[in-house]
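Okay, handing you the structure first.
Apart from one protein chain that is not included, each protein chain of the complex appears where it belongs.
Let's turn to subunit A:
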Amino acid sequence: MKAINRRQAFALGGGFVMLTLMPMAADAEVTNDAAKWIEKFTGGKQPAKGKISLDLPEIAENGNTVPLSINIESPMTADSYVKDVMIIADGNPNAGVATLSFTPLSGKAEASIRIRLATTQNVVAIAKMSDGSLFTEQKTVKVTIGGCGG
């Protein structure tokens, strides 16, 4: 077996670096207290997927105002309605974005707000129903210009 020369060693090393860096680039890292917010809201219960449709742009050119629309499937009657919806951003200096509280008088569990996103990250919504069940949805938003000043 031939010993590898200098050039091959470099190529190999470079490949290695690429491999180890790739998974980090693929999914944005959670850099703030998002887990704490979720824990506090859910009380440790695991939310199920579904019921929520979360509408955010795939690419936000300006992180200062990113339109967010949320719609949760629910009859919104006195017996069964969406109580609270927490929205968090896992790459902002602070994870919290807003907590929306609906009542049967809301008619529909639907709202739109405009949010700030510091960098490319995931926006997570967790809905708490009147019967205590939890649902979640998340979207990744690519941010061109961050919106938290600096």
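Everything below uses one rule, namely that a residue touches a chain if its C-beta (ideal position, glycine included) is under 8 Å from a C-beta of that chain, and two chains touch if they have at least 3 such contacts; residues count from 1.
Throughout what follows, contacts and distances are computed from a predicted model.
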item: Listed names "Potassium-transporting ATPase potassium-binding subunit", "Aspartyl/glutamyl-tRNA(Asn/Gln) amidotransferase subunit C", "Thiosulfate oxidation carrier complex protein SoxZ" or "Sarcosine oxidase subunit alpha", with the criterion being the UniProt name of the chain not displayed; value: "Thiosulfate oxidation carrier complex protein SoxZ"
item: Touch criterion as defined above, residue of A:53, A:80, A:112 or A:133 at the omitted chain; value: A:112
item: Residues in subunit A touching the chain absent from view; value: 64-66, 76, 89, 92-94, 96-108, 110-117, 147-150
